[in-house]
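Only a single protein chain was left out; the remaining protein chains are all shown in position.
All chains are identified by letter, namely A and B, in their written order; residue positions are counted from 1 within each chain.
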Amino acid sequence: MADLEVGAEINEVETLVRRDFLKILTVSAGAVALGATVWPFINALNPTADDLAIANPIIEVGAIAPNSAVRVMWNGQPIYIRKLTPQQIADNLAVVASSLPDPADFTSRVKPGYESFVVVVGLNTGIPCELLGNSPTDARGPVDGWTCPCDGSIYDPLGRVRSGPAPNNLAIPRFSFLNATQIQLG
Amino acid sequence: MKFGIFAAALLAAPLGFGATAHAEDTLVPLHWQSQGTFGSYDQAALQRGFLVYQTVCASCHSASAVHYRDLTALGLTTEQVADLIANIKQDNQPVTLNSRLIGALPKAQAAATFGGAIPPDLSNMVAARPKGVAYVYHLLTGYQPAPADVTLMAKHYYNAAYPGNQIAMPAPLTDNAVTYADGTKATTAQEASDVAAFLSWVSDPNLDARRQIGLRAVIFLIFLTLLAIATKRKIWRDVG
Partner (left out) sequence: MSDQTKTWLGSRLPIAHNIGNQLSRKPLAANQPYLAALGMLITATLLFLVLSGVVLSAYYVAAEHRAFQSIQLIMRDVNDGWLIRSFHATGTTMLFAAVYLAIFRALVTGSYRLPGELVWSLKLVFLLLMLLVGYLGYAMQDSAVSYWSLHGVVQTGAGLASFPANIFNWVFGGPAGPGTLTRLAVMHGLLTFIALGVLALHYFAKQAITPPAEKTVPLHPYYTSHHFVAAGVYVLLFAVLVFFAPHLGENPLNQAPANPLLVPAVTTPPWYLLPATALTHALPGTNGGIIAFIAAFAVLFGMPWLDRSAPGARPGFLYKLLVVVLALDVIALCLVAAAGPSTINAVLTIVFIGWYFLHFLVLTPLATARELN
């Protein structure tokens, strides 16, 4: 930044260099202070601990009885968490995926290691009605899954559509297992 | 009202803490580690204070600005906090890490029990009183027989530290109301001191972070100001 003229005296050059070094140091330290001040402003607009707790709820699944499902509301949608019986697992493993209206095999509907749990959005993919079948006493249809009370679509325990106006399998929300008894949505 | 305390004592009985060191004597002279310009919270005292809070205070009082997950600031891991709260229930439901510290007693029932007085929320109790931490200690240890010239109102107790001296809360603490896992002797004074420390953390959970960041910021700004003075003097040298 300093305009050094050719032939300047040595001590003059030294003075300029020293001033430049001091100036750069001062301006850099000022920039560091400014940056450290700006960071909390940016960080304050990140999601709060409360928002994250609501956005990614932790759900206890250890108490769900086999052959039944619980319903939790998340993001305004009913999430069904169903525990399969060994019989239901065996039956659905035997189904040839390509024979289904919306082909999907067993492993694509469950998390590896936690094959007995099915987590789906409990809304019919035809007319968006809430499905019946969470309790063993509900109308579950011929494959012991879920049925739609509005258009009669039939789903199996993995949430795959078997028949009816509905074109697609039930949606699977984002979730992960924290341990054998807890899942976290989102 | 004793049923609440006993119920809470039963619930809190399995609470256990990792710390093993005995508490240093903070009662003579009376002081707290967080006092002073650079003081920080004594985490062992906070953990003991939470035990007293959960065993005794939480029967009636809430501290609803705080979540159980926040207790990791007491020097506990998330797993330790989860173990700690495993037996705590609100409205007969087990609490989760995201639950707030709500009192066990419904407000209307509490008001009926204490002659119309509703146990206040303790979230900001220490901050909202002058010399709050000492006030809480003196209040909890300030129960005395009423002097002869004082006529107590119905369902009120004489307390030397309470403004007006007549308080609707019966003396909550007794010797050995809790059993400290670190072996500290649970005298009434020790319990009062610990719960006062815990409630000052509840009021001002950012004190430690604030002072740590503050010390660094101030040292850096002194350095920056000295640099600025040096630069200014160099630039202005030829102006005179």
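In this text, contacts are C-beta pairs under 8 Å (C-beta built on N, C-alpha and C of every residue); 3 or more make two chains touch, one makes a residue touch a chain.
Quantities reported herein were computed from a predicted structural model and do not represent experimental measurements.
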Residue of B:Gly75, B:Pro170 or B:Pro205 touching the missing chain in the full complex: B:Pro205
Residue among B:Leu30, B:Ala65 or B:Ala146 that touches the chain left out of view: B:Ala65
Touching the absent chain when the full complex is considered, from B:Ser40, B:Gln109, B:Thr174 or B:Thr225: B:Thr225
Residues from chain B at the interface with the omitted partner, ascending: 37, 65-66, 70, 121, 123-124, 127-130, 132, 203, 205-206, 210-211, 213-215, 217-218, 221-222, 224-225, 228-229, 231-232, 235-236, 239
Chain A residues touching the omitted chain (full complex): 23, 26, 30, 33, 39-41, 43-46, 48-50
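Going forward, only the chains that are shown with their structure count from here on.
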Cα-centroid distance, chain A relative to chain B, in whole angstrom: 37
In the complex with chain B, residue positions of chain A that touch it: 18-19, 22-23, 25-26, 29-30, 32-33, 36, 49, 53, 58
Complex contacts: residues of chain B adjacent to chain A: 67, 69, 96-98, 217, 220-221, 223-224, 227-228, 230-231, 234-235
